[in-house]
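Accompanying notes for the structure given below.
With one protein chain held back, the other chains of the complex are shown just where they sit.
Chains here go by letter, A, B and C, matching the order in which they are written, and residues are numbered from 1 within each.
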Amino acid sequence: MIIVLKPGVSDEDLNNFKAYIEKFGVKVDRSQGENQTVLGLVGDTTVINDDAIKANRLVEKVMRVQEPYKRANRMFHPLDTILDFDINGRKSKIGGGSFAVIAGPCSVESREQLISVANDVKKAGAMFLRGGAFKPRTSPYSFQGMGCQGLDILVEAKKQCGLPIVTELMEFNQLELFEDVDMIQVGARNMQNFNLLKELGRCRKPVLLKRGMASTMTELLMAAEYIMAGGNDKIVLCERGIRGFDTFSRNILDLAIIPALKKKTHLPVIIDPSHATGYSWMVSSMSKAALAAGADGLMIEVHNDPEHALCDGEQSLTPDAFASLIEVLRKYAAIEGKVI
Amino acid sequence: MIIVLKPGVSDEDLNNFKAYIEKFGVKVDRSQGENQTVLGLVGDTTVINDDAIKANRLVEKVMRVQEPYKRANRMFHPLDTILDFDINGRKSKIGGGSFAVIAGPCSVESREQLISVANDVKKAGAMFLRGGAFKPRTSPYSFQGMGCQGLDILVEAKKQCGLPIVTELMEFNQLELFEDVDMIQVGARNMQNFNLLKELGRCRKPVLLKRGMASTMTELLMAAEYIMAGGNDKIVLCERGIRGFDTFSRNILDLAIIPALKKKTHLPVIIDPSHATGYSWMVSSMSKAALAAGADGLMIEVHNDPEHALCDGEQSLTPDAFASLIEVLRKYAAIEGKVI
Amino acid sequence: MIIVLKPGVSDEDLNNFKAYIEKFGVKVDRSQGENQTVLGLVGDTTVINDDAIKANRLVEKVMRVQEPYKRANRMFHPLDTILDFDINGRKSKIGGGSFAVIAGPCSVESREQLISVANDVKKAGAMFLRGGAFKPRTSPYSFQGMGCQGLDILVEAKKQCGLPIVTELMEFNQLELFEDVDMIQVGARNMQNFNLLKELGRCRKPVLLKRGMASTMTELLMAAEYIMAGGNDKIVLCERGIRGFDTFSRNILDLAIIPALKKKTHLPVIIDPSHATGYSWMVSSMSKAALAAGADGLMIEVHNDPEHALCDGEQSLTPDAFASLIEVLRKYAAIEGKVI
Partner (left out) sequence: MIIVLKPGVSDEDLNNFKAYIEKFGVKVDRSQGENQTVLGLVGDTTVINDDAIKANRLVEKVMRVQEPYKRANRMFHPLDTILDFDINGRKSKIGGGSFAVIAGPCSVESREQLISVANDVKKAGAMFLRGGAFKPRTSPYSFQGMGCQGLDILVEAKKQCGLPIVTELMEFNQLELFEDVDMIQVGARNMQNFNLLKELGRCRKPVLLKRGMASTMTELLMAAEYIMAGGNDKIVLCERGIRGFDTFSRNILDLAIIPALKKKTHLPVIIDPSHATGYSWMVSSMSKAALAAGADGLMIEVHNDPEHALCDGEQSLTPDAFASLIEVLRKYAAIEGKVI
């Protein structure tokens, strides 16, 4: 951390300020110029609050050199994190050369619907089954998901087709209901629900952490850090579009975050082109682009009858369209040395 | 709701689609042009999901004419909502010609700190005392608030100085701890924590609902609608800055939402210039601007020692600066016929 | 400027890099920590290109301490810039306690229209008459302004009512046509039309420089710097709304830029609430807010028949509404010690 002081700081003030900072366990290097004094902090600055430093009357500017996260930081953990799953001997993984496709309907609507979609996406090559049981909806008058019944249907589908299941947890005290869920999704709106993150840190289940709609990359990694600080490092990061000024797509899919995350963190990164664009006819090109950009997987909405979906039908692929997409993705994956 | 159909829809498809929509209890008007067919839906369309309509293969475009909220809608509730508070006979209100100033530190740090600030802001003219006990922080390594102990200190300060207290609830199952709290704050990150909103709908305490960092006005009103749908209509809306591309202020304070909200809803609107700008030297001008723009009040951070604040010191006013600001605001309020 | 070097830079590399930087005429202070080397550049760093520094293989991070503008910088020119106008002995000014109201139609549509509006706004208290002759329009099929004929009408209105006139220049080689124009407007879309800015630097007319729709405060000041670098320091900055994700207003009016600009520059600042919001019913509250926030003036669209305006009727005030607004603004101005 570099601290530029205001002009004219007295020696006494400077010494007191240095002493204050050294209490955090860091060493303070001083660079005295003609017009300005610069302090360089050496050591673990993650425990120092930038805001508190900026509020000090002596301080002109502050710049972080080290990132504020440690456990999620590739600098300290150079090897890629790989998540392994085993459903009755059927093994799958995220990261490490596996291109993991998670597919299924936006929300679980019935036993028949889910089993049908589950079999279709498995046959096409999906590695995980997704489906929402508890749905965050903008309107209190919209369908809010089937709740616990939806969870039961998911677990049954998992038993029948052998795919690990991914579904969203909206409330940490419902965690016990998710015992048979293989990966817990934290939705974009909950990326900074810190109590939820802390609780997920205490459990040992893989977590699919979605980037918030207006969250920076650093905030996403700090959210992961919350979970990791609790001891759970099985985290998959997911870009799902950020809010923008144009309306041709629902959100802006920020694919450049893939190489940026690959540089900054060891955690796997997947892309959700369905929520990002909001339109099924954009999903194919954005899926290919995500693979080409270096993603470790995709999360795609597939519905057997998009027109009558209770939620987000406009962005869902039919099982046939999904199967065709996987065919093309396999060609791209081969170039990148990845396996779907 | 207006639905524009794609060209070449058959009569059979059209009739089936009309029948499907009429099941929602609305009447369907058809306008047949040379090139396009337009359906106008008449009745309560809040129960109809735009997305489901857009996903239909017959549909080209959809436009809402009525807003998707009812209870928060000024059209159905033309009179301003006014919230009344009574602490041992000391009455205060939000809305209805009262310009309510909520002041206090970002977080409760100690008994001495809070009581001192409470007395200062009361003397200057604040109507409510604020202070965070449970703090949402970007970093897991930052100070997370004093928790229950902080709540106890707030309640004690309320008893001593007679100001109603406002503090943030992050988790709905902690609601019982907030019995002596006079207004419960929902933070920007929780604006779409729908379980929290539903629970607040079941309680009968006033709620201060902050706009999310990337939330539209309609989403803010839909969040209020969640609470109101549960039966609790004591809601104060709060603009606290939205995310932008520039860094001269922490967020962009969107003051034009004040006249827009005044047109669309009957709920009172307050402004938080401290979090919006992030700098104490901007708070005064933005406070005056908020009053001039028609706000019903302000939420201002005041700290007796900003430099040593454990949180957000950079944006906190000293008690003296706060008192001077209130003096000026009283002159502005007089022009608008409001009382501080 | 502070430069943080990557770890493990050799002494030779470091010395070469220092020598390279010193060629720009600045002194280089070196701070050597255990893990990192920091260079502090002392002197005039406005001639150094951040990007070139960042591209150097030795460099980890760069932070500017001084702003990249000099002539627009309050640090070097602490006194407020004030612009004086004199139309046949009728004096007016922008800055220095004058709250300057510029009013008139979006575009000049006819002699009758402009003279009528000019007389109305003068009577109400406007200090300047505005009106577009050359109009930047999103569609090639929209009305593009009356061009030179519009300029003639503006000059005639100026003669008849005695108000200085403000109108937009879109093309630097049309500058000679603007001889009788008192202040030349640079539109938001041209804020970074650098050839135009350079040409305006060579002329000696006051310039009203509008902030671009997605321009940072620093970019706005660098645009002013372009004009000032040519020798013309008669510049008024104008905030007119930035692009955002919501649609309740056309743009987001960023009023916090007023105190920020007042801190960073000596140039006067005015606000255009008409283009910022796009709706006439928001203009009054945003005008009052702008004054309260410390602006030096306003630019307001007034049309005698908004419904039949050829351009932007939706955001234009009627002359009566404008007159009422000025009445209220005078009360606010009195509090701030300003005169309308």
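Keep in mind that, in the parts below, a residue touches a chain if its C-beta (ideal position, glycine included) is under 8 Å from a C-beta of that chain, and two chains touch if they have at least 3 such contacts.
If you're wondering where the values come from, they're calculated on a predicted model, not measured in any experiment.
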Which displayed chains the unshown chain touches: A, B, C
Hidden-chain contact residue, picked from the options A:Arg30, A:Arg57, A:Lys159 or A:Lys331: A:Lys331
Among A:Asn16, A:Gln32 or A:Ser285, the residue in touch with the chain that has been omitted: A:Ser285
Of A:Asp80, A:Glu156 or A:Asp254, the one touching the omitted chain in the full complex: A:Asp254
Touch with the omitted chain, as defined above, among B:Arg30, B:Arg90, B:Lys159 or B:Arg202: B:Arg30
Where the unshown chain meets chain B, residue by residue: 2, 4, 27, 29-36, 38, 40, 42, 60-61, 63, 65, 243-245
Touching residues (missing chain, whole complex) on chain C: 46-47, 49, 51-52, 54-57, 68, 136-144, 170-173, 189-190, 192-195, 198, 213-214, 219, 222, 225-226, 229, 242-243, 306-314, 316
For chain A, residues in touch with the removed chain: 214, 216-218, 242, 244-249, 252-260, 263, 276-277, 281-282, 285-286, 288-294, 328, 331-332, 335
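Throughout what follows, only the chains that are shown with their structure count from here on.
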Homomeric contact chain A-chain B: same or different residue positions, threshold half: same
Geometric centre: closest chain by C-alpha means: B
Rotation in the CA alignment of chain B with chain C, degrees, nearest 5: 180
Rounded Å distance, chain A centre to chain C centre (Cα mean): 40
Intercentroid distance (Cα basis), chain C paired with chain B, Å: 32
Mean-CA-position distance for chain B and chain A (Å): 27
Multi-partner residues of chain C (at least 2 other chains): 244-245
